[in-house]
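To start, I am sharing the structure in question, which I have written as structure tokens.
Missing here is one protein chain; the remaining ones are kept as they sit in the complex.
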Amino acid sequence: MSRKEDILSRIRENIRKSYDMPDISRIKGIQYPDVIKQFEEISKTVGGKVVKAVPGEDINSIIKELYPDAKIFASNLPEITIASKNPDILEAHELNGTDVGIIKGQIGVAENGCIWIPQTMKERAVCFISEYLVIIISGKNIVNNMHEAYSRIKMNGYGYGCFISGPSKTADIAQALVMGAQAARGVTVIITE
Amino acid sequence: MSTQHTKAAKRFLHNADKAKWHDATFWSVRAKRDTMAMSLEEWEELRETASRIKKHTITHMDKYLEMFANNAEKNGTIVHWAKDADEFNDIVLKILRDHNVRKMVKSKSMLTEECEMNPYLEKHGIEVVETDLGERILQLMESKPSHIVMPAIHITQEEVGQLFEEKLDSEKDNYDPTYLTYCARMSLRNEFIESQAGMTGANFGIAETGEVVVCTNEGNADMSVAIPKLHIAAIGLEKVIPDYQSLSIFQRLLARSATGQPTTTYTSHFGKARPGAEMHIILVDNGRSSIIADSEHWETLKCMRCGACMNTCPVYRRSGGYSYTYFIPGPIGINLGMLRDKYKYTDNVSACSLCCSCDNVCPVKVNLSEQIYLWRQNLDSLGKADPMKKTMSRGMKTLFGHPALYNMALKFAPIANHAPRPALYNSLNAWGKGREMPKFAKESFQTMWKKGKIK
């Protein structure tokens, strides 16, 4: 008998009682009168910055303005023309030293500032290794809560996705909150139409 | 009448300032958790649903594990099954050797602590680098976590500063937490890039998709596996849940309960290896399949390791993580320790006043205090009961079992009020260590009633 079968059969023998799956759909989850406003507020609470793009405004110039000292931008988004590093081409470690990584978010969550980032580049390291991260998301894709978010998620071919809510943080030294533990030291969310 | 916990707690409380700080720090985490709980109307419904999903999943674990493993394999992940800690460690070592790994970065995992994986791999020549900042500090200090979510909370910034001066070449006498965090960041950056493998634990396994979900604030789990070409995920059998909709319940509860944040910064779904990389999942039993059969304690398998029971525990806050003999402290640790080895970890069973606060914060409603109560009932048959407590209980049984004797005792009890101090307050009197003895009434209620004095 394989180890797998061995473990599974022991489990089967040991189960004493059977419990039914509860009806999860009954849980509605918190609702907000204005999801975008709530999303903006909570994003700031979790340490992020929020910018609303005016229709027609060039994202590149918004980013340049936000990070005037940044030299190396990384992105595989076709509309990002300032990027000199492309996570579709480079190896993961070659993305080290990126000042600003620019990625696209698919779903924003108003209750906690989470943004679903499906992997849409060969090296997802760009989402973590960059000193600062810019996430572009459409205001139309902001939902109330995680129940709504998870009901919309379908994993793509890369088989990886991540909710990101603000910059990397730690309070492991003396309970002092520090932004920028191992991943992005700052996050700006650009909300487009 | 004192356990290892009693003695260690006494030492902990000896440093009054640090003890006070410890209590206040963890109470503030509890308070943040309360703010989060009170801000969601559906909070209690979430807890109840989470508990029921876990009960369902655990009692259908064979089905969900198979589904999880099949879907993971469909994703191209290599799935391994380990019956115990030794087997787990061997599997990890074999994978690492097959890939010529000399150094591995890893994120925090209570499972690898449970299996004592790091010392095993190091013994076999593989360098393991912890990447959660707290865990890294402890690793450099050659010390152990004192809490499962905030592992290095008991270390002061001065201690971290001195450690980093020695190990990471940081500036002398610079104890600023931001500065020290950046020093660790820079040092760990190199480790991520130099390592040939990355390991994560798992907060959840999703049966329907075969994904491993890891929640961190630092992003270290993602960093650990975004650069090396090999990802090994270690997951305990009980971590598998049905689907995304179930996950939405747990995700909402986890960080709110653990640290009082609305979410962890990162909730990462690892379904497939990166292009050109390889992903392995190791499912670890190590006693879990037998716990299912334990009618009194199987619900510990619901635990998702948020640490809320520690933060609220008045005994944990006033005795510290190191006062427990099992590596997981607090109410859940008392129970998990007993399930690991009921002869070895009995010393922690005393660390509970049965206040039941833990039961009420637990996001998956583990009946923690009831289980501790039940373990106490077992100590006698394990030969681990405290002899003095047993004698006292026997005495009470006799006294309370015989009303005449009880009444006689009450008649003479007030005499004790006049006993000389040294006879009352000595090393045998644990009550008298910090408290005055209560005074017996001149006449008991019963005596007054019999005399017709109560009208």
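Letters A and B name the chains as they come in the text, with residue numbers starting at 1 for each one.
The criterion applied here is as follows: a residue touches a chain if its C-beta (ideal position, glycine included) is under 8 Å from a C-beta of that chain, and two chains touch if they have at least 3 such contacts.
Just so it is clear, contacts and distances are computed from a predicted model.
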{"item": "Per UniProt record, name of the chain withheld from view [\"ATP synthase subunit a\", \"Iron ABC transporter\", \"(Fe-S)-binding protein\" or \"NitT/TauT family transport system permease protein\"]", "value": "\"(Fe-S)-binding protein\""}
{"item": "Contacts of the hidden chain among displayed chains", "value": "B"}
{"item": "Omitted-chain contact residue, chosen from B:T181, B:S357 or B:Q371", "value": "B:S357"}
{"item": "Given B:K10, B:K144 or B:K344, the one touching the chain that is not displayed", "value": "B:K10"}
{"item": "Hidden-chain contact residue, picked from the options B:K172, B:H418 or B:K433", "value": "B:K433"}
{"item": "Contact residue for the chain not shown (choose from B:M150, B:A184, B:V315 or B:V366)", "value": "B:V315"}
{"item": "Contact footprint on subunit B, counting only the chain that is left out", "value": "1-3, 5-6, 9-10, 13, 19, 23, 27, 34, 37-38, 40-41, 43-44, 312, 314-315, 318-319, 349-357, 359-361, 373, 376-380, 385-386, 389-390, 392-394, 396-397, 399-401, 403, 406, 410, 413, 430-431, 433-441, 443-446, 448-450, 454"}
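The definition used in the following text is that only the chains that are shown with their structure count from here on.
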{"item": "Complex contacts: residues of subunit A adjacent to subunit B", "value": "2-4, 6-8, 10-22, 24-30, 42, 45-46, 92-93, 96, 109, 111-114, 122-125, 127-129, 145-147, 149-151, 153, 155, 158-176, 178, 180-184"}
{"item": "Touching residues on subunit B, where the partner in the complex is subunit A", "value": "25, 40-42, 45-46, 48-49, 52-53, 55-56, 58-62, 65-66, 69, 75-76, 81-83, 87, 131-134, 137, 150-153, 155-157, 160, 177-178, 180-182, 184-185, 188-189, 192-193, 209, 211, 217-220, 222-223, 226-227, 237, 242, 244-249, 251-252, 261-275, 283, 285, 289-290, 292-293, 295, 298"}
